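Heads up, this is only part of the complex; the chains shown haven't been moved.
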Amino acid sequence: MSELFSQALWITLLGMGLTFAAIVLFWGMMALITAIPVGAEKEAAETAPRDSIPTQAAAQKAKAAALAVALALAEQEQQQVAYFPMPETAFVSAWQLGMRTRQMYQKGSGR
Amino acid sequence: MNLAEILPQLLAGFMAFGWGNAFMLLVGGVLIYLAVAKEYEPVLLLPIGFGCILANLGMSVYEEHSFLKVIYDAGIKSELFPLLIFIGVGAMIDFRPLLAQPRMVLLGAAGQFGIFGTLILATWLGFPLNEAASIGTIGAIDGPTAIFVTSKLAPELLGPIAVAAYSYMSLIPIIQPPIMRLMTTRKERLIRMEYAPRPVSQTTVVAFPVVVTVIVSLIAPGAAPLMATLMLGNLLKESGVVERLNKAAQNEIINIATLFLGLAIGATMTADKFIFDPVTGEWQFRTLLVLGLGLLAFIMDTVAGLLFGKLMSFLSGGKINPLIGACGISAFPMAGRLSAKMAQEEDFDNFILMHAMGANTAGQLGSVIAGGVLLAIVSTMI
């Protein structure tokens, strides 16, 4: 086994290890950061209720979202009689996703 | 006035044009064809294809007075373009699905194995370490990360690596499904996942990009600029108070950077770097190797992601659908949608989109971190 190859193995070990370590740290941080604001929620609710997902409505919204996705997918299915799963572009799609997500929420809260 | 002096100048275009250049024009044409007719990542493949054509008509980034060299120096050498693009990408990402289910973030780590697996294969094939690592970044499945790392470690490979990264990314709906079917049982694909997310407050959503920037800058400084710009864009959007800047990030900044990044990268693809170098008399088989290794990177990423998904499924007592493991590779947001679609194909009532998007944004974070870690380690060794 060449020295270069052994170096590559070491890099893999170290690299995957550090990536996992960082991600685990993220997990903890996210658990923390999403837990804290329950106290701060009151203030946040006053000043900026626009974007937060209210707890009570979440399940309902999820259903609505799921339905919207189902419809979108069904629609896509039909188009694919003539054509394979549209390989969309990253940017345009990210954009579309944002729009679509917003639409989902709009439908949900409109009920 | 001496025609003998002027003629060579007038024919300069033809004189410098060889069969290799002709072949590269074809390559550029194919990229444009894929962009226009097949709509494979057109915002990047179209400029790259056009840049490739220009590079072989005397306007490459290696020419002293080429305008594409000016753009290359201003945006790629300075590393600005990938970072500017990340500001825009960050402003388009929504981390709420991930914040609502924090454990999904684990899936973002496993899907980076392709980076390192490809690195091993590339060194085994004889690539020097800096080039092998750059080829590995195709496995980040995230254009700006691959370009950022490669422009630091092995700028001579920017062209094939960017082309591989973006082409395969647009082929995700073709590459992933067979692997997903092969590696999961029907029973696993039928697993339904409960969507009962924690409430995510506005404060959390605003604090998240700042905290992520701090953590990543401390533990993986190589990834700091990438993560910082991605999170800056996200902060601009989520803060809700700087709508002007948010729009600038999502439009002007990302569009201009994308156009010129594509052109400049295409303009590195000259025949003597890609096909045959008449000075050294060597064929450049490396380009084909890069393209092949890049495909393997995508496959290894997907396999590793699925294996980890199966592990999480097992540990959770079958509450997690292993398909969402395939979203950890990044390729945001295609991979997320694809997993949701695969689950739904088995069972029309099975909706795992929110979980898949959570894993997918985790993959985006994991890709940047893994890219930064790789850059840091390899930088010390070369």
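Each chain carries a letter (A and B) given by its place in the written order, and its residues are counted from 1.
The rule we apply is simple: contacts are C-beta pairs under 8 Å (C-beta built on N, C-alpha and C of every residue); 3 or more make two chains touch, one makes a residue touch a chain.
Since the structure is predicted, the reported quantities are computational estimates derived from the model, not experimental observations.
A.B. asks: Just one representative per chain kind is placed here; work out the formula for the complete complex.
C.D. replies: A x3, B x3
As a convention for this text, only the chains that are shown with their structure count from here on.
A.B. asks: State, to the nearest whole Å, the distance from the C-alpha centre of subunit A to the C-alpha centre of subunit B.
C.D. replies: 18
A.B. asks: Could you pull out which subunit B residues touch subunit A in their complex?
C.D. replies: Going through subunit B, the ones touching subunit A are 38-44, 88-89, 92-94, 96, 98-100, 102-103, 105-106, 108-109, 112-113, 115-117, 119-120, 122-124, 128-129, 132-133, 143, 169-174, 195-205, 207-208, 211-212, 215-216, 219-220, 238, 240, 250, 254, 258, 331-334, 337-338, 340-341, 344, 348, 351, 353-354, 362, 365-366, 369-370, 373-374, 377-378, 381.
A.B. asks: Okay, in this complex, where on subunit A does subunit B touch?
C.D. replies: 2, 4-5, 7-9, 11-12, 14-16, 18-27, 29-31, 33-34, 36-38, 40-41, 44, 47-55, 58-59, 62, 65-66, 69-70, 73, 84-95, 97-98, 101
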